[in-house]
Structure formats: C-alpha cells, structure tokens
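One structure is given here, and the rest of the page talks about it.
Entry: chain A
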Amino acid sequence: MKTRTTLLAVGEVLAWWAALVVLWLMLISTVYTLEWVVGACAAGLGALVARAGRRAAVSRR
Partner candidate 1 sequence: MTDAVVVVALLAVAGCATAAVANRDPARQALILAVLGTSLAVLFTVLQAPDVGLSQLAVGSALTPLLIMLSVRKVRRRSAHGKDSRQ
Partner candidate 2 sequence: MNGWILAATVVLAVGLGTTLWGVATGPLGRRVVAQNLSTALVCPGLLLLSQGYSRTAYVDLALLLALLGPVGTLVFVRLLADELGDNPPQAWGPTWVAAGVGTVVVAVLCAVTGPGRAMVKLLVIGALLVGGNLLASRALSGGFPGVSRD
C-alpha cells in the first residue's frame, strides 16, 4: 500500500515535470544545453508546487 502511494506520488510529479518541460521548450526560441538544464530545474519546481497545491486543496475534505 505504501509503495503504491509513493509510486503514485512520483508518477504525478514526473507527469507534471514532463508537461512543464514541454511548455518551457515551447516558450523559448532556440534550444541548447543550458536551456534544457534551466528548463528542467524550473519545471521540477513547478511540478513539486503543483503536487503540493493539489494536496493542499483536497486534504481538508
């Protein structure tokens, strides 16, 4: 049960991260390595906040 919850959490964050990296790639004009690194970091932050936000919004119900 614990493993399943962890897997779900990791999956949610990864899905958000992938979606936000794609968003970043759409926003920028030219793609190179540093852009990937910065975009991946920003998307990681966004994914963590997305999960935290969803949990905060539903947890009190």
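For anyone wondering why these and not others, all candidates are chains of the complex that A comes from, given by their letters.
Note that in this section a contact is a pair of C-beta atoms (placed from the backbone, for glycine too) under 8 Å apart; a residue touches a chain by one contact, two chains touch by 3 or more; residues count from 1.
Not measured: the values here are computed from a predicted model.
Chemist: Every candidate listed belongs to the same complex as chain A; state which one touches it: 1 or 2.
Modeler: Of all the numbered candidates, the touching one is 2.
Chemist: Tell me, which parts of chain A touch candidate 2 in their complex?
Modeler: 23, 25-27, 29
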